[in-house]
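What you see is the complex with one protein chain gone and the rest in place.
Note that the chains take the letters A, B and C in the order they are written out, and that residue 1 is the start of every chain.
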C-alpha cells in the first residue's frame, strides 16, 4: 500500500549511434509521459539519451553509477546513486527495475539482460541481443512503452 | 553542470523508540523543506520516520533496500532501489549520500558511519555511536540540518 | 612477485544433465592436474561437478556463494566464500577468475560470460551460449584446458 513510483529500467551501451540515441530518447520521453521513473546506469550513450528524453517530458530519472562520485552522472540524472561497485552495479540496475527495456547494447547490456531474466524480471528488446525467447522483441519505442503499460496493468 | 539533486543520507536502526522516531521525522521534514533528497535504507524505524517526515514536507525519498523486492520499502519511500545485496547495501547507503545524519542506531548504523568516514563523507551524529572525532555531534534535528546546509554552501 | 595461485573460473548452471556433468568433472580434474585453483559459484550442477573433478586430482577449489552460509557450498568446495550478494556475486565470479571456462548454462552463466567479457577476461566456451566471437569455442574438456595452459604461458 506504499506510494512507491513504478520504476522502468532502460539499458544500453555507453556509446551509441544517432539512430539508437533517438530511439532511447523517445523511450525515455514516453515512459515519463506515463509517469514511470526512468532508471539507467547513469552514464553516457543510451543511458544519457533515455534520461534526456524523460526530462524533456518532466519525468524523474535515477542513475545507478558504477563509480564513487555522483558527479559522474550525465546531466539528465536527477538522483545519482553512486555505488562504487563497478560492474557489479549491473545487478542493481536489473534488480531495482520492475521491467526493463534493452536498446542495442554491448556486453554490459547483455549481462543486465541475463541478470534480469535470472531474477524473473520482464525484458523488452529494441534492436538488442537476441538471446532468448524470454526477451520480448519490439520494433519501435512506442511498442516498447505500450508493453510496459500493459505489464503494469496486470502486476 | 548537471541538474542532480543533493542527496542526504539519514541512517539509524530498524527499530527505535518514540523519542528517536520524532527526531528522525523532524530531520526528514527539515531536509525536505530545503529540497534535499532524503536517502535511507528504506525499511522501518528511523528509516521510515525520516522518510515520513520528508513526505510531509513534499520532499523526495529514496530507499536503498537490502532485499530483492521494491515492495519491502516503507510506504513513504518514493524510489525503492532493491539491491539484493543484503548487508553490503550499507556501503551503497554511505556511498550514495553526499553527507549523512546518523540518529541513534545499532551495528548496522555503526557500519554505515564507519564506511562513510572511510569514504571521506561527512557524518553528523544525533544521539548515536561516539566513535570518533570525525563524527560531528549535534543535539537537535535543527542543528543537524543547519550543518547540512552549511556543508553544501561550501561543497 | 607474489606466490598467488592461478585461478580458473568454471561456470555453468546449477542443474545439468549427465553429459554436461561428465564434461565439467573432466575440466575440473584436468585443471587441478595442472595446479590451477578451480573457482566456481559453489553450488550444484556444473559447479559441483567441476569441483568434484578438481578434488579427485588433489586440487584446490573455491566457491563464491550467493548466500550467507558457507555450509551452502557443495561438499567438494575447500574454500567457501559466502558473499550474501545473491546474483551480484556473478560479478565476483567473473572478476576473481583470470580466465573462465563456460560449460552449457542458463541465464546466470550468460550473465557471467557477459560480465567477464566486459572486464576483458578470456572466456572459453564448451557447449555454451554462442553470443560473440569473443568466446573461444572448443569441443572437449581437453581442448578447453589446453587453451587455459596456453593463455597462462603468455600472461
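Keep this in mind: a contact is a pair of C-beta atoms (placed from the backbone, for glycine too) under 8 Å apart; a residue touches a chain by one contact, two chains touch by 3 or more.
Worth saying up front: this structure is predicted, and the values here are computed from it rather than measured.
*Asks:* Check the whole complex and report which displayed chains the hidden chain contacts.
*Replies:* Within the full complex, the chain left out of view touches A, B, C.
*Asks:* Which of C:22, C:57, C:96 or C:138 sits in contact with the chain that's absent?
*Replies:* Result: among the candidates, C:96 touches the missing chain.
*Asks:* Of C:29, C:43 or C:76, which sits in contact with the chain we cannot see?
*Replies:* Reading the full complex, the residue touching the unseen chain is C:76.
*Asks:* Looking at A:38, A:88 or A:114, which residue reaches the missing chain?
*Replies:* Of these options, the touching residue for the absent chain is A:88.
*Asks:* Mind pulling the chain A residues that touch the left-out chain?
*Replies:* Spelled out for chain A, the touching residues are 68, 83-88.
*Asks:* Considering the whole complex, not just the chains shown, which residues of chain C touch the missing one?
*Replies:* Contact residues on chain C toward the absent chain are 1-5, 7, 37, 55, 60, 62, 64, 68, 70-71, 73-85, 91-92, 95-96, 98, 119.
*Asks:* Can you list, in ascending order, the chain B residues touching the missing chain?
*Replies:* 85-88, 90-92, 94-95, 106-108, 110-111, 114-115, 117-119, 129, 131-132, 134
Note that only the chains that are shown with their structure count from here on.
*Asks:* If I list every residue number at the interface of chain B and chain C, are over half of them used by both copies, so same, or under half, so different?
*Replies:* same
*Asks:* Indicate the whole-number Å distance between the mean C-alpha point of chain A and the mean C-alpha point of chain B.
*Replies:* Whole-Å distance between the two chain centres: 26.
*Asks:* Any idea how many Å lie between the Cα centroids of chain B and chain C?
*Replies:* The computed centroid separation for chain B versus chain C comes out at 40 Å.
*Asks:* Where in chain B do residues touch two or more other chains at once?
*Replies:* In chain B, residues 68, 83-85 touch at least two other chains, as defined above.
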